[in-house]
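The next block holds one structure in the form of structure tokens; read it before the comments.
For this view, one protein chain was removed and the others were kept in their places.
Order of writing sets the chain letters: A, B and C. Residues in each chain are counted from 1.
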Amino acid sequence: MVAGIIGATGYAGAELTRLLSGHPEVKKLVLSSVSFEGGRIEDVYPGFLGIITGDLLKAEDVINSSDVVFSALPHAVGEHFAAACMEKGVHYIDLSADFRFDDDEKVYAAWYGKNYQFPELHKKSVYGLPELNRQKIKELSVKPLVVGNPGCYPTGASLGVFPAVSKALGGSPLCDLASPIIINAVSGTSGGGREPSRSFHYSECADSIAPYKVASHRHSPEIARNISKMAEKALQVIFTPHLAPMNRGILSTIYIALREEWRIKAAMFPSKEMEDKTAEIRSLYENFYKDEPFVRVLPQGLFAATNRVRHSNYCDISVHIDLNGSTLIVTTAIDNMIKGAAGQAIQNMNILLGFNEKSGLEAIPMVF
Amino acid sequence: MVAGIIGATGYAGAELTRLLSGHPEVKKLVLSSVSFEGGRIEDVYPGFLGIITGDLLKAEDVINSSDVVFSALPHAVGEHFAAACMEKGVHYIDLSADFRFDDDEKVYAAWYGKNYQFPELHKKSVYGLPELNRQKIKELSVKPLVVGNPGCYPTGASLGVFPAVSKALGGSPLCDLASPIIINAVSGTSGGGREPSRSFHYSECADSIAPYKVASHRHSPEIARNISKMAEKALQVIFTPHLAPMNRGILSTIYIALREEWRIKAAMFPSKEMEDKTAEIRSLYENFYKDEPFVRVLPQGLFAATNRVRHSNYCDISVHIDLNGSTLIVTTAIDNMIKGAAGQAIQNMNILLGFNEKSGLEAIPMVF
Amino acid sequence: MVAGIIGATGYAGAELTRLLSGHPEVKKLVLSSVSFEGGRIEDVYPGFLGIITGDLLKAEDVINSSDVVFSALPHAVGEHFAAACMEKGVHYIDLSADFRFDDDEKVYAAWYGKNYQFPELHKKSVYGLPELNRQKIKELSVKPLVVGNPGCYPTGASLGVFPAVSKALGGSPLCDLASPIIINAVSGTSGGGREPSRSFHYSECADSIAPYKVASHRHSPEIARNISKMAEKALQVIFTPHLAPMNRGILSTIYIALREEWRIKAAMFPSKEMEDKTAEIRSLYENFYKDEPFVRVLPQGLFAATNRVRHSNYCDISVHIDLNGSTLIVTTAIDNMIKGAAGQAIQNMNILLGFNEKSGLEAIPMVF
Partner (left out) sequence: MVAGIIGATGYAGAELTRLLSGHPEVKKLVLSSVSFEGGRIEDVYPGFLGIITGDLLKAEDVINSSDVVFSALPHAVGEHFAAACMEKGVHYIDLSADFRFDDDEKVYAAWYGKNYQFPELHKKSVYGLPELNRQKIKELSVKPLVVGNPGCYPTGASLGVFPAVSKALGGSPLCDLASPIIINAVSGTSGGGREPSRSFHYSECADSIAPYKVASHRHSPEIARNISKMAEKALQVIFTPHLAPMNRGILSTIYIALREEWRIKAAMFPSKEMEDKTAEIRSLYENFYKDEPFVRVLPQGLFAATNRVRHSNYCDISVHIDLNGSTLIVTTAIDNMIKGAAGQAIQNMNILLGFNEKSGLEAIPMVF
């Protein structure tokens, strides 16, 4: 099977390149780059020297020679490549935001500043969060399919919230759906991409933490959309991103108001009741994700930590009840470049093509 | 004036040593250490070589030769030093948690596992957060006084919340006092002190972020206490601490439900109304802190960042309204070792002794 | 094939565990730990949860059920396990220093403070640096063999020096063998192991660089021994280790006096002659390593960088002539935990057992 990557020299594209070159089903990789067209991938990423080498072609050449095409371009510039793939009959997995909003063009246009170029494509695309849409991806994959790969923050946030708002657990959801869900998230610097800028200049961001785009980050509507779909009800979300001095990882700390029947009485100090109720909720989370290959609900005593999922496709989740008894605190950790980007895209490919869902995604996280 | 430090070789003690040695009113510093008694401070901190040098004495010797005594001991071991100071007639500024709860022994005992040894001392002590208690510190300082210096997290959290719950602004507070206030805080590693442990082992905490003590950190009751005092009403607080790979700093991201009359309508996208209402709230914050020497309410477009207060006694604050229109998001940044510990203790000394409140605290933050 | 690890919970042991669990020829892994005997590996390394799980046995149980045994114990405590393996007829690959000095007990004893316990074992052991001893490892592997896996610093240093002192290139070596070879090396923190200590306490080593054990590090004699073997002549080495704030990696900057015939005349500024002569030497290095699967001689314009070999078994090498015309500067980069420890041990296993030398070592370095 031949996999193609458009935009192979950005960070997400390079991670796709790295991971796909070790994928057991991928016999050949073809790469393209706008910025480095005519160059070679190992010149842009000298770490690949002698391992992954090859010419950087035009996007058209990639499309013409691939069985599946990944696109890791910036937002709002690559829709026509999706159209070309559909015409040629190959799956198109898009890591930009262009296909994350299905037919909701209004939200996309408001946040990304551009209308859909090929509106009909968006009616036939699918949002590629396997934990939400695996069945749909499988069913639709009989025809060439456009998959909108989720954003990094939305992945970590949604996975932490889903079990609390889902009806699937039977009975009423844990979450008081009338209250906004608060997502406080911290990302590593690779999320900012490969282009140098003041915000990611070592001397300006090392040894420091700061929020950015408070109340104005465009992953907000994507998160709201995901959890609303799971809840089958429009939910409100408050999302605050931060930048921390680390290369990889997103930690989301999520505050969910519990429904009346799930609350316990406030305690001055951690109590047995807190522990028992937390164990009950943890069981629900475990059950919700029991068949998921890449979600780990952590046992009591462990908190999500980005270095325990680094380089892997896992999402770790821990659940806690606050001392006030009325709020569920969920923490999730992902590697923003793997489960938050390239790894999830490959997971989608595996589902589309009927491969083992873990193929090519076996990297095991080490603490350092 | 002679200043004494008990526990001079821990991180907070060493910061006190460093800052006080440059304080224009301090003519002499006397130091003690349990762990290194008989040694010299420059052997423990070789960065002080040739600048700050001196024997590490017994605590008793420090008390006997000082005009004011700072104690940077662990919690629950130094109350008798406070008693000795009161007897001798010198001010005692305690950086441990021992005097942060006044006569509320029950809360202290629940969280710190020990009853008060000298209960009467706690009736005459004052909680040394100048922005809350400056007047009280001044008034009480005519007699020898025990000052309980605030915890690092409570400092950054309380300063972000005060204006929103205070009645002082006239009219009703910004905050819907019935809703819990959420404090999502991130600390640098120096908060963990000088003793090596797995959590602060470089290979285990570098390049990663994780929460710890979720729903069980003992700064929770201190924060709740502070903001309840300001609100003159018992408020609920949800506090989640995290550890980030940086030496210094605490960033607090605070979520406050707005009272009905302060809310605006939800917007799909950042709106003019959001900006205007935010400007109004920012003005209230500016007004609230207009006489504070160490609080900076940031202008529009800036977010609190720990590297912009590093090494200084400043607390930076930014205010924002969320897209849903009903939640105020406040971010605050302090240097955990300065405003969060040694600097604030010196600010308290300056108030106690009638010095210029900024004396010895003039360090200017540089971004790197 | 069953692989066993003694000392599986230290950093080197955990890296062996991680890498071997993905090795295509290893059907089963058995683990032991002195510190955590009776526990489980995923409790010590929660990143392994759901992926690598298993009981931590006694060392004896590991030896009895394995086809090859890796030992990642501290120095000078595990020799009897080697003896037990030889008796049982299984290969023993020792990551400690115990078998790095063959029959040169005097040097070992001087630096490691202990005599050999089983001197005869050391006569039959082999030093497992494949680039020096591959043939010997292959030949001896017909019988159970003790392999002394090289130290991290000696690996990066020796590979940078070998081509310059070898007679194999034909003609006289590049290096003026009468001058000491200077190795200035910088390591990441994982080299210090898993036990917390002041030197590796985040607040004490972050954002800083410092040398340690100047003129007294026990990798000095190992480096001298390696390059002397290659040169077939006793050479002098000056080795200075440093600690840098990074998790992984060793960078060695090596200064080698050129033999008269290789020198060029000094230039005020980089010259064409420098470039040409450097290209000539680079060719010699490339030729020397042309069959090595894990050594990359970098093209002109690239310098060795630890993030370009991170997580991989590669050693990157760049060569340069100094402006003075008489000194060759070689820089090498390895991942101290992979090529400098666990990866090289697996490379040795692959050679011993006739597997593809790259099996289990296919990780591709990404810059971040």
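The working rule: contacts are C-beta pairs under 8 Å (C-beta built on N, C-alpha and C of every residue); 3 or more make two chains touch, one makes a residue touch a chain.
None of these values were measured; they are calculated from a predicted model.
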Visible chains in contact with the missing one: A, B, C
Full-complex contact with the absent chain, from B:D207, B:D322 or B:E357: B:D207
Residue, one of C:S172, C:S197, C:N324 or C:N356, that touches the chain absent here: C:N324
Hidden partner chain, residues of chain B it touches: 11, 14-15, 18, 21-22, 45-52, 189-190, 206-207, 247-248, 296, 298, 302, 307-312, 337, 362-368
Those residues of chain A which, in the complete complex, touch the missing chain: 11, 189-190, 192, 194, 196-198, 200-203, 205-207, 245-247
Contacts of chain C with the absent chain, listed as residue ranges: 107, 110-111, 180, 182, 184, 186, 188, 203-212, 214-216, 220-221, 236-238, 240, 242, 244-249, 251, 253, 255, 266, 268-270, 274, 303-307, 310, 318, 320-324, 326-327, 329, 331, 333, 367-368
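We take it that only the chains that are shown with their structure count from here on.
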Interface with the most contact pairs, given as the two chains involved: A-B
Where chain A touches two or more other chains, by residue: 206-207, 247-248, 307, 310, 367-368
